[in-house]
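Yeah, one chain of the complex is gone here, protein chain that is, but the others are all in their spots.
Chain IDs A, B and C follow the sequence of writing; residue 1 opens each chain.
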């Protein structure tokens, strides 16, 4: 059992190993175990259905952080043709934690920005674990402004454990970069589709999550703070992260109920990493649907709609309003 | 004779020392030397007039670099009330070589940006000898954009031996910063008055010199390259700088003849540093005249006029044009 | 301190029981009366004590008239301990939440102003805070008032989860609308101005003015130290540090703050 798999996947991986072994044995001995193999495959499906029907929020956090989970560039590769990545903020550096560029998606030219994590140790360093630095957000801003000028819709793929956490990020204004990116996105006169594909955590996530539509993959999570940090601050015990993740209401279902996202994109059984192709097809279809709908709007309608989309988010008691809740039922 | 004075000023300083000595002696001995002192003062004026009637281009370069020459903050202090300096590019740092802010000039609120040199060794380091870094130009750009938004005219005081010359400046994109500043200034919908108050040298100068009017103080110089660098590149001998300064046509008279500036602002006899107050009055009056004239224009007229002002600069042979020279007679 | 500042000291919350107040920075024992006259700054080391939201608005403006006082917080996540903690803060401060906003005049000029109260759950931004800030910008736009905000906050309010994260986007978008008009927004950063608030509207002022010594940043120094196993200098994220790194426009001592703001507004508007 490799550390590349989650604990919750253990029964599945064990079954898969058994099936593989059986297949190898059958081949080497020239025997027919197909009936037995089929039974095992069916059993595996049952096991997977059972496991994934009942994921806890903490399980989802693990799924969102799965070492095999597809990252932005995986989806771009699977979904797009003609991907041209652009680089640099023209002022300080090129941040590996954010990719930005233009590509063709369903025949339509779009700008894509995305948090990017690294697969191995070396790439993780270059990508800084998907934590955007100020220069990454400024690069994304430059590309998004270009997209707006050339009338290209923007797809923003969010997958970050948070903004870069370092003296260097503070010195170069990570606060300003996050703030500015949000303000910029609120004013761009092209459709913006945001998809939380894995981790959507904290200011690093909202920095590039201000769009006309915000979608979430089934096993992604979206949170104001990581469960570990929250547990450590509020309960002085990072080990309480699993229950904190429950209390923070961070799953796609929670986000939908809170009115924070428009749609949950279902993942293949077992999670996105078990079938990148199927996941990409579903992702591409969801993006297409929303972009097509938004393209019928005038720039003014688009901006007004985007403003109001976030404007109404909040849960409070307003005695002068007709309904107590501005939006969404309390969870 | 201090190194704070130029060689060409030596006769003047000697006379001044003589006059001072005489005055001290007269005071201490209670004698009346007023007739002699008056004669000496008159003689001093004659000497000054003679010297300053016949300055070589190289003398002007020395005058522009005079250690006692007023710098941007000196003029701002003498001319403006309510000076509020703003700081930082919001991304990397605060460049001491450029000051930028808002102030009241003749009762009118304006934005002022200026290259700033240091007076002593320590300040020279902080100010980097008036050589703007990328972050200084980006700070100036931020303040100029704010000025445009709030409809404040922009006064740009140019006084630089060139842009910052260092690996750091290259790494942070000094080329881009200079280019971007020019493009930005070409699009701002408020009047922009540029005054070359001392050295107007190379890309570091043109970076903030794209205005509706470009004025020059009498002893300032304006050049594509420093005479030393030009002599060293073209004639492989930096000692040839004095004659190269003649060949490069860099005085205010040259610039006026080439159509590069609108007006020369005369300096007090002996140069700006001999009478900051008189110099500031003349500078303030010139700025006022041009700002008033420009304020009558619509934003569109302003932009078109500014574009055409630079558009026509160049000296070439165009067989299809009605006149051979696009602008200005060859010198 | 400027002579004009003296009368406003009367608007600061008196602590009648204590005749002396100890400066936490230099340990000097300050005569409370003098300390109040100095707008709660230390006469010796010029340490700036934190001000409550009402105090902040009192020393900067006249004729304050509160907006949206009726807005009260909910508990969208039914988060453990949120209600009791909040109730305690409400009792302590007499306010419904951490944000106070309204109309006022500054040297006679009508403005819109908001201040967060660090004493209310660390001045954290939940739905009420975000809603009040958004309404502040919208109403300022309607009534053509320049906007001033003074932050003193640890960031987003975790207990409201995603609802609090959304306030970052909402308030940043509200600044975006104001930017399209000739109305200045001056953001006053007081100790501390951090995390989700600093990473939204508070960084988007046309001018950023900080009080001396205020801690300003995104991730707190302690978290960075723990994560990277490094030791940060004492002045890390101080206003002076941020100034050196080009992040803020000016540092103004409390006694000069009102005067500076009036001057800035006049330069941008008159």
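Rule of thumb we're sticking to: a contact is a pair of C-beta atoms (placed from the backbone, for glycine too) under 8 Å apart; a residue touches a chain by one contact, two chains touch by 3 or more.
This is a predicted model, so every value here is computed, not measured.
Asks: Identify the visible chains that the left-out chain touches across the whole complex.
Replies: A, B
Asks: Among A:93, A:153, A:211 or A:314, which residue is in contact with the omitted chain in the full complex?
Replies: The single option touching the absent chain is A:93.
Asks: Just one of B:178, B:193, B:287 or B:302 touches the chain that is missing; which is it?
Replies: B:178
Asks: For the chain that got dropped from the picture, name the residues of chain A it touches.
Replies: Considering the whole complex, chain A reaches the absent chain at 82, 84-94, 102-104, 109, 135, 139, 146, 149-152.
Asks: Given the full complex, what residues of chain B touch the hidden partner chain?
Replies: Those residues of chain B that touch the unshown chain are 163, 165-167, 169-176, 178-180, 182-184, 186-187, 202-203, 205-207, 209-210, 222-225, 229-230, 233-234, 247-250, 254-255, 258, 260, 306-307, 310-311, 313-320, 325-326, 328, 330-331.
Here, only the chains that are shown with their structure count from here on.
Asks: What topology does the chain touch graph have (line, ring, star, complete, other)?
Replies: complete
Asks: Let me check something: if the centre of a chain is the mean of its CA atoms, which chain is farthest from chain C?
Replies: Computed centres place B farthest from chain C.
Asks: If I average the C-alpha coordinates per chain and also across every protein chain shown, which chain's average lies closest to the global one?
Replies: Of all chains shown, the one whose C-alpha centre lies nearest the global C-alpha mean is C.
Asks: Measuring from the mean C-alpha position of chain A to the mean C-alpha position of chain C, what distance in angstrom results?
Replies: Spacing between the chain centres: roughly 33 Å.
Asks: Go ahead and note the Å separation of the Cα centroids belonging to chain A and chain B.
Replies: Their C-alpha centroids are separated by 54 Å.
Asks: Compute the distance, rounded to whole Å, between the mean C-alpha positions of chain B and chain C.
Replies: Distance between chain centres: 41 Å.
Asks: Find every residue in chain C that makes contact with two or more other chains and list them.
Replies: Correct list: 179, 245-247.
Asks: What are the residue numbers in chain B that touch two or more other chains?
Replies: Residues 90-92 of chain B each touch two or more of the other chains.
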